[in-house]
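With one protein chain held back, the other chains of the complex are shown just where they sit.
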Amino acid sequence: MANEKKKRWVMVIDPSRCIDCKACDVACKRENSLVLEGRDSYRNWISSKGIEGTYPRLKQKFEPSQCQHCSNTPCEHVCPTRATYKTRDGIVRVDYKRCILCKTCITACPYDARFEQHQFKAIDKCTFCEHRIYEGKLPACVDTCPTKVRVFGDLNDPQSEVSKLLAARHWRVLKPEVGTRPNLYYIA
Amino acid sequence: MNHTAFKERIVFTPGGKLWGVLAGFLLILGLVGLFNYLIHGVEVYNVHRQVPWGIQISTYVFFVVSSTGLCLVSSLGHVFGIKSFEVIGKRAIAMAIFTILAGFAVIATEIGHPLRMLVYNIISPNLHAAIWWMGTLYGIYLVCILIEFWFMMRGDHRFAGYLGLAGFIAGVAAHSNLGAVFGFLDARPWWHGPFLPIYFILSAAVTGCAIVLLLFAHRYYREKMPRNVEETMHAIGKLFCLLLGILIFFEIWKVLTSIYGAPPGKYEAMMALVAGPLSTSFWLFEVLLGMLIPFALILFTKARSFSINVLAAASAIVGIFFMRYNLVVAGQLVPMRPDVHRVGPDGLLSYFPSPTEIGIVLGGIGLCLLMYIAANLLFNLDDEEHPSEVESLQTNSCS
Partner (left out) sequence: MSVSRRTFLKGTVAGVAGLGVVPVFRHIALTQDKIPGDGPVRYVNSSCAICTNKCVFRGQVVNGVIRRLEPEPDFPKSRGMMCARGNAGATTPYDPDRLKFPLIRTGKRGEGKWKKVSWDEAFAYIAEKTNTLVKEEGGNRATIAFASSEGTYQEHYWNQFREVFGSPNSLRHPTLCLSSNIRGFQSVFGTYPNADVANSRYIILAGADRAEAFMTPDTIDMFNKSMPGRKLIYLDPRFTKTAAKADKWFPIKPGTDMAFALAMLNVIIGENLYDKAFVREHCTGFEELAAHVTQYTPEWAQGETGIEASEIRTVAREFAQTPGAVFYPGRRSSWLRDDVQTRRAIAMVNAVTGSFDRPGGLIPNISIPMKGYFYEPAWYSNPRPRLEEEDVMFLNPRDGSWIAWRDRAIKGDPYRIRGMFINKQNVIDSVPDRNKTFELFDKLDLIVTIDTMMSDTAWYSDVVLPESNYLERFDPPYGLGGIEPVIVLRQPLIAPMYDTRPCFDIVKGLAAHFEDEDGDTLDTYFSGTVEEHAEMFVSGLPGAMEMLREKGFYTDGRSAVMGEYRSGKKTVATPSKKIELYSEDFAGRGLDPMPVYRRPEEPGKGQFRFLVGRHAIHTHSMTAAFPELNWHMPENSLWINAAKAREMGIRSGDLVVAQNRSGAEVRIKAQVTEGIRPDCVYFAHGFGSLSQGKPLVYGKGATQAAILESHFEPVSGNACMHETFVEIRKA
């Protein structure tokens, strides 16, 4: 693998397809054997402002999200023991055994993507299912999705679906003003 | 002066015993909290995913601010050679040690893996991380002031001075890095920026003055204060007042810049303090008790009355404790995701410390007080004008 070209794993999300069914969340928890420890243990989520407007003129939007695997990585910067690190392909990971649970990374993350997981005695977050993607499988949230809201792939490969999507469609990222350069893209 | 007689006069008085009992009681509360935490884990804390830092962090900040402040004030005499401040040296440095130890004790129950931290801070340091610098520099700082204290007890003022300088530098660096732990966080506009590191140093000096006043009020509660100490206290009182004035000035501009034009993130956090869930803690404790009352008391008495100074200091210390709490909590009440289930109708997150968290915090205070009481038993913390090495050796033999 060392000689292979570097990947840039990204996820492209089309929120207009999302029906808020929570399959991504449960699939993530099972794939990663996450113990349900309370309201706070989850790696991905679906944001919604709920039903907006006044009856009968209503709308509701859903926006699935998770760790943005930022290129400019605030959680990595603040971690005193380098427990949070970036892999060569840009995945932001937590090395559980180095984590001292100071929780500075939680306060540093503009996306509320990190949480304390007692099961690992460490801070936890989305890993892009790193254990799957090098076996050619998709992250759990991607493959389980009924309406295929998420597309995952290598942005360094111009032939990948994500490259084509980002070239062809208008997109946005979350909180661009904080300068984190996320690797989660939203079809606008 | 005979140290045994001192113990009789200060520690074993009814009032002194009451202090001991109070401190012991607080420590027991802390131990109960600690026990509960060790058995059940962080579930007994009310901190959560969106507000991961609670009262233990703010109390840690309070303690290390106090320690740095004491070091700063004591260094006026020992490091910068202002003669009249030398009398406060030993007592202040001793308390600087105890406050930082208490701070470490409290944060050790908050950080999930304090022992792991010791190991990985060394073998896997991240030089980009303010918290690494803060931890490391505070470690150095503690060593410096411990040695400084040792030299002081030996009466070696030259080396105590060198170590004091080292401690001063480490303390200021560590403390501004603590400010940077918050100030580096882009995600949290209300904390982000150079304000906090500077503000922390300033408020440390304020806290240092207040604690010194309290320590000497305790020391000379039952006997007449020597003239030179009285003069020093007068000077400390004036310094305290001046620093409070500057602090108020800082605070006013912090409030105004956070509210003017409603800058996103800053505004909501500031409003949580000014007119939100933390408003009592802000107006009553932080503003009134922490700054306005002590400032007014000293200003109107021109710092001439020691007891008014002490009253002002006590008021300020209580206020400053809440000031730290407000700082830590308000910065987190603004949600990163506004639709998280914990966000209330006011658009803010919520946090209130659990009994266990409060117990541990009280235990930290008890621990600090007990260490100070013990130090009064073990050491002669009075700086005399002509310190005698013989006497300090005798002091040691008392233990």
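Labels A and B are assigned to the chains in the order they are written; within every chain, residues are numbered from 1.
One rule holds for everything that comes next: a residue touches a chain if its C-beta (ideal position, glycine included) is under 8 Å from a C-beta of that chain, and two chains touch if they have at least 3 such contacts.
Since the model is a prediction, treat every value here as computed from it, not as a measurement.
In the complete complex, the residue from A:K6, A:K22, A:K97 or A:R172 that touches the missing chain is A:K22. The residue from B:N36, B:S315 or B:Q332 that touches the chain not shown here is B:N36.
Across the interface with the omitted chain, chain A contributes residues 14, 16-17, 19-23, 25-27, 29-31, 33, 35-39, 51, 53-56, 58-62, 119, 131, 140, 143-148.
As a working rule, only the chains that are shown with their structure count from here on.
Distance between chain centres (mean CA atoms), chain A to chain B: 39 Å.
The residues of chain A lying in touch with chain B in their complex are 38-40, 45, 47-50, 65, 74, 77-83, 97-104, 106-112, 114-116, 118, 121-122, 178-180.
Chain B contributes residues 41-43, 48-50, 52-53, 111-114, 116-117, 120-121, 124-126, 128-132, 135, 181, 184-188, 331-332, 335-341 to its touches with chain A in the complex.
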